[in-house]
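Let's turn to chain A:
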Amino acid sequence: MDFSQIPYQINIGLVIVDRDLKVIFWNNWMAMHSGIKDEEIIGHNLLEFYSNLDNVRFLKNFRSVISFGNLSFFSQKLHKYLFPFNTTTSFDTGFEYMQQNCTMGPMRDKDNGEINSVYLTVQDVTDLASYEKKLVEANMLDGLTGVFNRKYLNSVIEKEFERHVRYSRALCFLMLDIDFFKNINDNYGHQFGDFVLKELSARISSALRDVDSFGRYGGEEFCCVLPETDIKFAVAVAERLRQVVVDEKFINGSSSIDVTISIGVSASCDKVSTPEMLIRSADEALYKAKETGRNKVVMMDEE
Partner candidate 1 sequence: MDKTEKAIITEEEKEILLEIMNISFGKAAADLAEFIDIYIELSIPYIHVLEPRALSGYLKKEIKDNLDCSIVEQKYWGKFKGDALLVFSAISSRELLSLLDTEKDWGYCSDPIDVLEKESLMEVGNILIGACVGKIAEMLNDIVTYTPPKVIIETQPLDSFFNFQVEEDSSIILLRTAFKFKSTDISGFLFLITSNESVEWLKSALSEFMERS
Partner candidate 2 sequence: MKKILIVDDSRVSRIMLKKCIGNSDKYEFCEAENGQVGLEKYRDFRPDVVFLDLTMPVMGGREFLKEIKKENVDAKIVVCTADVQRKALDEVFSLGAFTVVKKPPAKGCVLDALSKLDQINK
């Protein structure tokens, strides 16, 4: 039987380069997805065609394989892809390029065992990555508003608290609640209530930094984790959030109303030494904001 066709025909990308990254072999799969025929690329440096590979990380792994004869694994999770190929489906996968798991390994001279070239396999894992992404998102996000859900927020608080303890960085927490939300639901209907939740989530999300985590804690209650933030700055952030809600009316169809929120602010400190206490302190401050008139920001007691 003629096995020599296998490298050309398998449903996986196979590339072989020499010690200078010059392409020696380029199989059909690579030709099909790249649009580059083997005769066009063989003899050329791989980096001429794929300049994205001209980075320290890829080259370190390459030199490691050349020097030590180990395998290098370029996982989809870390690298996304090595070769920017289009996805093979017209369905939306959530990715711009084909997601790939790639492996690099040594090829040795038959006689003296020296490593004279390196192979690279490319596996299309877009479907798997897309499925995983959807699962992860479904597990992290609130179905109605698209912001983080309570379960995920709790894990963020735990993790940020750990970082705060380990590297003694500041950490603040906001708990916020829509004022008189029950009235909104009763007077304008649940659909309008849902609209308010969604609109408010969008406004607040866009007013925060990328490092902040904002989510729905339950009902009309939301919260926000502010890493590396001191309490003064956190109060200013809270004030800004209160503003973006109160500044513009919430308009949907023929209904238009003013919405306000109350916010409690807490910060980790000697007195607040666990994630639970961080949440409770913000909750107590929020309660005080409600008690003393609503549509305001209240800081936790600091003595």
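Here is how the candidates were picked: all candidates are chains of the complex that A comes from, given by their letters.
As a convention for this text, contacts are C-beta pairs under 8 Å (C-beta built on N, C-alpha and C of every residue); 3 or more make two chains touch, one makes a residue touch a chain; residues count from 1.
Note that this is a predicted model, so its numbers are computed, not measured.
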Touching chain A in this complex, which is it: 1 or 2?
1
Name, in rising order, each residue of chain A that touches candidate 1 in their complex.
56-57, 60-61, 63-64, 66-73, 75, 77-78, 103, 105, 108, 113, 159, 167
